[in-house]
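The complex appears here without one of its protein chains, the remainder shown in place.
Showing chain A:
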Amino acid sequence: MAGPRVNGNSKKRKAATEEHAQPEETVFSHNVGLEMQSEDEGSEGDESDNGEVDEFPEIDPRSDSEADEEYPGDSAEDEEEDEDKDDEEDEEEESEDQSEDDDISDDDLHIFPKAKTVTSDITGQLKRVFPPIEPDYDSDSSTEEAPNRVGNIPMHWYDELPHVGYDINGRKVLRPARGDELDKFLETIEDPNSWTSAFDKKAQADKPLTAEELDLIRRLQENEIPDAQYDPYEPTIEWFTGKGKEEIMPLSGAPEPKRRWVPSIWEKQKVMKIVRAIRQGRILPNKPKTASDKAQFYAIWNEEPSAHPAPLPAPKPRLPTHAASYNPPEEYLPTEEERKRWEETEKEDREQNFLPQKYSALRLVPAYNQFIQERFSRQLDLYLAPRIQRTKLQIDPNSLIPKLPSPNSLRPFPVYKSLSVLHAKTRVRSVSVSPDGAWVVSGDESGNVSLWEVIVGKEVKRWKFDGKVGALEWCPRTDVVFFVVATEERLHFVIPPNLPAPVLFATQAVLSPANLPPAPATPSPVKWTSVSAASSSSEKPILTIDLPPSSGLPKQIAWHRKGDYLSTISSGEGQGGVWIHQISRRHSQAPFKKVKGAVQLVLFHPTKPHFFVATQRYVRIYNLAEQKLLKTLQAGIRWISSMDVHPLGDHLIVGGYDRKLCWFDLELSDKPYKILRFAFHLSHYGRRTNMFLCFM
């Protein structure tokens, strides 16, 4: 019975042998050949049938239990069946293993022990008797004979070694001597058996195949059943049909149980429960039929069309292209750079979420590792993510760059050096351009002050003062013309030559009035001395202001726009060195008792009575009328070098030595409205235009 399943697997085969071997009483299998004949000839006797009938129930459990040797303590049949299946699977695996070994390995093929044919004591017929399997260690067919006990391992591990494994006693099994290819060839010629020998991996030598094995091979080649003794066409054994075989008596003589004819109490209780429920109306046997139960129809197009926009269609997944192929054309394969770029970009920014890869065969393609994520994001696309057409911001980076005006539209600006004039060898400390733009005065460290005609570059006049000239500045008034030169602790007011008479007289009247204004009540440390208008000339300063001693060299002169006030910063210590001089009252005052930090620059507001004081890092705005601090501007510049206010008075630019320029809107905050970098050492607002000049 188990015969057909036995093919090529040892365990089952063993089980099968046992099946055949154990029940010694069975005869039928032994007589296969005979029975075939008998079938041809006619039916057999009752005896054999009977014996077979008797034995049939006994066979199954035994064979099962024996087949499941490895699982002692079997209980349920179900489990057994399961294990059976397991066994089968195991066997299949093994068979695969062995298929690799090929038919050559002789251990496995040495399967069918020789059966003896004996006459049964019971039936008196011939039967095949297999030798009993001794249940010792050697009974496993896999351990037969082979001297090499390394087991089922890749034999190439021993390639480098002189031996091919170990025998059961742990001794090395030496590698049999093998000839070279020539020897092999000669062998094939000389030895008539060589073509029937095969290489035994375990022994690492050629072994001649036995006759059984050759027969097995032949059968396999010819698609015959490998087992020579197996008869696929055994005659059917009629158990219950045929004359005298009808079943007359019941199988069991037990009387019919009572439950077969007594109605079930439990069923009755169940039914009664339902009956009661129906009676109480808990269960309605039939729904009451109403008019609404009739099939309802309505016109689906009758409704008003929805005002809402149609739901957006689900985004379609992009169809795969050649790039997604497992074997894409070469041009789709990413280069090293592209691969690197792809890896560097953010996941969301990648154009495609995979890199094309090439496989030589479809079976080499691994599982797609992005599958779960892709499905998940697809699900998100479909019903979790809002279906909004996302407008991707396509911003050209060039459009973010502010459009620079063409240089031509910004003209005029300095393009080339028109003139250069040479001062004496010392350093020029200060330069000032006259309000009408025709003259320039410059002062140097040796005390020379020169008046230059701008357009020609000719030095028209030169004055000599004692000590360094720290600063000089033209008076911004146009009705009078003079400039102020600051030397050590002194301010000199000088009238340039060649003035028209009315202007000259007006200037003299301003600087050296006939009636001096009354001296201020509090004595001031600043002394004003002037030459009378009649004796004045352009050679000598008409008015001199003596600043308090040890105030040092004034480093800046700042005029109020109206030309009546001027402010000076002395480099010496004390009171911050800031003085405000009023020409009409011939009065000087120091506005600050104490100023935090060294004052760098001062500036008058053009319209309001405000006064800007720049220290190293801050610009403070004071109201001179109310005498209080209005604002502190934080320029964020390390060291302020220059400052100018717009002629309208609402903007201030501050330049620093660290090449920054801050633009303050005085109406707004303390922080710069704009910061321009890489600029400027000196800054100045143009008089008429809204441009400002910056010099490196």
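By definition in this document, contacts are C-beta pairs under 8 Å (C-beta built on N, C-alpha and C of every residue); 3 or more make two chains touch, one makes a residue touch a chain; residues count from 1.
The rule is short, and it goes like this: contacts and distances are computed from a predicted model.
A.B. asks: Looking only at the UniProt record of the hidden chain, which name from "Dynein axonemal assembly factor 4", "Pyruvate dehydrogenase E1 component subunit alpha", "NLE domain-containing protein" or "GPI transamidase subunit PIG-U isoform 4" is the right one?
C.D. replies: Its record in UniProt gives the absent chain the protein name "NLE domain-containing protein".
A.B. asks: Have a look at A:L410, A:I455 or A:L516 and name the one touching the chain we're not showing.
C.D. replies: A:I455
A.B. asks: Have a look at A:R411, A:K425, A:K464 or A:K593 and name the one touching the chain we're not showing.
C.D. replies: Checking the options A:R411, A:K425, A:K464 or A:K593, the one contacting the hidden chain is A:R411.
A.B. asks: Among A:I300, A:L319 or A:A501, which residue is in contact with the omitted chain in the full complex?
C.D. replies: A:A501
A.B. asks: Which candidate, A:L419, A:L516, A:L648 or A:L668, sits in contact with the chain we can't see?
C.D. replies: A:L419
A.B. asks: Residue by residue, what part of chain A touches the chain that was omitted?
C.D. replies: These residues touch the chain not displayed: 411-412, 416, 418-419, 438, 453, 455-458, 460, 497-498, 500-503, 505, 508-509, 514, 533-534.
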